[in-house]
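All protein chains of the complex are present and in place, except for one that has been dropped.
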Amino acid sequence: MSVDLDTWEIVVGLEVHAELATRTKLFCSAVNEFGGEPNTNIDPLTLGLPGSLPVLNEHAVELAIRVGLALGSEVSPSSFARKNYFYPDLPKDYQISQFDRPINVGGSLELPSGKVIGIERAHLEEDTGKSTHVGGGGRIHDAGYSTIDYNRAGVPLLEIVGRPDIRNADEARAYVTELRSILVAVGASDGKMEEGSMRVDCNVSVRRRGDDELGTRCEIKNVNSLRSLGRAIEYEAARQVDLIEAGERVQQQTRHWNEDDGRTHKLRSKEEADDYRYFPEPDLVELDPGAEWIERVRAAMPVLPAARRHRLAETTGSELEQTALVVERGLDELCLAAIEAGADPVRVLTHAEHNLSDERSLKLDPEQFAELVKMETGGQLTATQAKTVLSEMVEGAGSPADIAAAHGFEAMDNSELESLVDGLIESNPTEWQRFCEGDAKITGFFVGQVMKATKGQADGKAVTALLNTRKG
Amino acid sequence: MSDEQHSPNAVDPSAIETAAAVRSGDLSAVEVLETSLTRIEEREGEIHAFNLVLAEEARETARRVDDAVAGGADPGALAGVPVALKDNLCTKGVETTCSSRILEGWKPPYDATVVQRLAAAGAVMVGKTNLDEFAMGSSTENSAFGPTHNPHDLSKVPGGSSGGSAAAVAAGFATLALGSDTGGSIRQPAALCGVVGMKPTYGLVSRLGLIAFGSSLDQIGPFSNSVADAALLLEVMGGHDPGDSTSLDTEVPAVSTHLDDGVSGMRVGLISEMMGEGIAPDVAARTRAAAECLAAAGAIVEEVSVPAVVYGLSAYYLVAPAEASSNLARYDGVRYGMRVEAPTVGEMIEATRTAGFGDEVKRRIMLGTYALSAGYYDAFYGKALKVRTLIRGDFDAAYGNFDVLLSPTSPSTAFDMGSKTADPLSMYLNDLCTIPSNLAGHPAMSVPFGRGGDGLPVGVQVLAPALGEVPMFRTAAVLEAAAREEARS
Partner (left out) sequence: MTEQSSPITAAEVTKVAKLARLTLTDAELERFTHQLGDILGHAADIEALDLTDVEPMARPIPLTNVFRPDEPGEPLDRDDVLSVAPAVEDNQFRVPPSLGEDS
């Protein structure tokens, strides 16, 4: 199934729940960690024991402020509310969340493409426990049971609600990737989707191109990877288009993405939705970080991915999108330092983009990286040799000059190449004749022979140039 | 009869006297305790003040107190004083039920902050007292484990919801007791049982470990035979607790040191709205007598109107149930307490709650759920929160002219058991005079002030602004002295 994008427009808004990287939970001193033994990170509040009371974790607020500032939100006076619904994973059978007064109001996020996605709000709330369904043969008398682990209950979440500014699966993936980079950059979350540190709910609707009004949306849950996110959006958009084209109406629903069959399935319709009976949480007080705290956090903020991309693009004179991968890998500082040390900006960016995927690349010495690029642009190393040297530098083998020497790359000077090429012309008169008659394809033969003879150390471009000189 | 025998004001040593004697070694905590336990043995069968008597644990504690004294250590300000705890206060390893089937058998893994503070002060916890289920009621008849009887007349209710604590102190089972007050649950039973009962300023006493009913209204407070003992108990258990976000980070007002300051020159306002319709004539008469006696002691006493208090009852019966509907959601049969098995988890939760809660609890949960639900929030809950603002505003205006206010505590003396159980609204009307202080977060206390036409105790309520405990206790001390004087003559 795919949507005819000439006729239809897909509209997506994402709600991302990010677990904050605190040591303890949002309202109590039980430990916040992934993968502990079941029911070990528990205290009276975690289990919703009678008489337990919440007290807000200051560091969770600090992290929320960092994200707010990173997204350009208005960090605002806020308060907590109870969202009431019965659910075995929810120990108090209400969730403490922020309702009408979130801590972060408004904001935006810039994708690597330069497109800006609006942010509605980003508010603090507590996570639920985790239940596992066990057994059951599918028959009614053998329905199995569920077990519940409350280690995750009460872990601080920041729910980041994006505006419906996303128009396709690629943008959705780019948004989540970018948001993850920001969360990691400010130290707010480890951003691990595979561990559930980042969970995405996805609102999808479709409308005919040119329509101003948004179509009826469905909310898709259980999107646990970037791949699922893209697939779920594409499936759901196609499902909605099919419905409309068949003369039916899209109903507002919560749907569940099933990775195995690649479909979304109805969980509940809007009319069946719980009445959450929000009301102000009487056990907690007002939260007002105030200008001083906010400014202190702002002063300590790192440079964010979007700004880093812009800086790298400007310095290297390349397209914004070309810098995305390099910044995502955190190599932009290295690149800028190497450029500062006199290396050619374009070569630096190219190496970082294509030849520095190894994590150890982050430890490269910028001076040595610059030296390598200079050797390359100075003709002492061919592109292929430079790549080889660089990969060994990443492995910690030493300076580029030493590595090149160890490989004997520097011995390959021009006179040696000349005699090699002259020898080939002499011993292959037929091929040389064809080259002189302008058969461009035969160039590869000579280059290949040279490479074979030099074990790949020669510079292909230099060989071609030499052949053209000899042709006269 | 035993009522006279155990009439607290006449016979029993106060908590202050007991603690002093135990600390000096003149009296053994074990002896003090045995007196309590003997009384419990004699009359608990007919009164039913306790859900659980902790005789052995108490003996152990009392022995430790005596050992400490013998070893030259000071066990603390409540050394050897027998204290009863309302059974909605968490006690580590000791059954805490809220007088509900749904929590029957549950043993908390932790102590409430107030319980820790009492233990640290050398108090001897003698038992967990009966209450209206989850503190919802004004007669202690809504207990899953049977009602408590008024020690002054067993055919009458002790008031509620802390009826067990009030009865325990009135019957001499314990020198002090703790209760919780959401809409009058300390003051009203104190009045009906003829003891002192006090609700502190919201936030003065930690709620950590108090099983919540209406979180924005609940406060733990003391029951005692004297104003001075209530002051001591407040000072021991009050004060900042970082485990309760709503706990005030201030010193507890120094009530004990100002008890004898008198009321000369103090301005006292008698609340007109609480002297007319709905108040029994004998109770109103005793309240006027209290006002006169304060005037005689040098206070400037006038009637004052606090108009918004008439809306207190309606606002309270929306706010408290709304919070309760949420606070009591956790009783779902999943983690602790009762479970009724069913094929699916949803059915299990519903079956458990249906079997585990009594009628009054169900009524209030439904009322609160309704007040919060979509389409009704603004008309009910939202409106009730605004009425709280009105009430506080009118109180503030009154406190611009008066140091404390005066009213009856309860509209009547203790009523017949069973007389109001079929008509919830008539039961709720008992809280008319006590509710406004909870809605405003203000302190208020009930002091015994003679008897009504039926010979049963009448309580007079002294109200004060937030953290106005000192003038409130000064006033209460003058009323107490006058009432004792009157009883002697």
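To keep things simple, chains are lettered A and B as they appear, and every chain counts its residues starting from 1.
We take it that a residue touches a chain if its C-beta (ideal position, glycine included) is under 8 Å from a C-beta of that chain, and two chains touch if they have at least 3 such contacts.
A quick note: this is a predicted structure, and the numbers were derived from the prediction, not measured.
Visitor: Have a look at B:367, B:417 or B:456 and name the one touching the chain we're not showing.
Guide: B:367
Visitor: Which of B:345, B:398 or B:460 touches the chain that is not shown?
Guide: Hidden-chain contact among the options goes to B:345.
Visitor: With the missing chain put back, one of A:3, A:56 or A:155 would touch it. Which one?
Guide: Selected residue, touching the omitted chain: A:56.
Visitor: Give the residue, chosen from B:23, B:152 or B:353, that touches the chain omitted from the document.
Guide: Missing-chain contact among the listed residues: B:353.
Visitor: For chain B, which positions touch the chain that isn't shown here?
Guide: Per the touch rule, chain B residues meeting the hidden chain are 105-107, 109, 201-203, 216-217, 242, 245-246, 248, 310-311, 313-315, 317-318, 325, 332-339, 341-351, 353-354, 357, 362-363, 365-367, 369-370, 373, 379-380, 382-390, 392, 423-425, 428, 439-441, 466.
Visitor: Identify the residues of chain A touching the omitted chain, counting contacts across the whole complex.
Guide: For chain A, the residues touching the absent chain are 22-24, 28-31, 37-44, 47, 55-61, 79, 85-89, 131-134, 136, 140, 143-150, 267-268, 272, 274-275, 277, 279-280, 282, 284-290.
The rule is simple: only the chains that are shown with their structure count from here on.
Visitor: Going by the contact rule set out above, which residues of chain A touch chain B in the complex?
Guide: Interface residues on chain A, with respect to chain B: 44, 47-56, 82, 84, 86, 88, 91-94, 143, 146, 148, 275, 277-279, 282-285.
Visitor: Would you tell me which residues of chain B are touching chain A in their complex?
Guide: Those in contact with chain A are residues 89-90, 96, 98, 103, 106, 108-110, 112, 207-212, 214-216, 242-246, 322-323, 325-326, 329-330, 332, 334-336, 343-346, 349, 369, 372-374, 377, 381.
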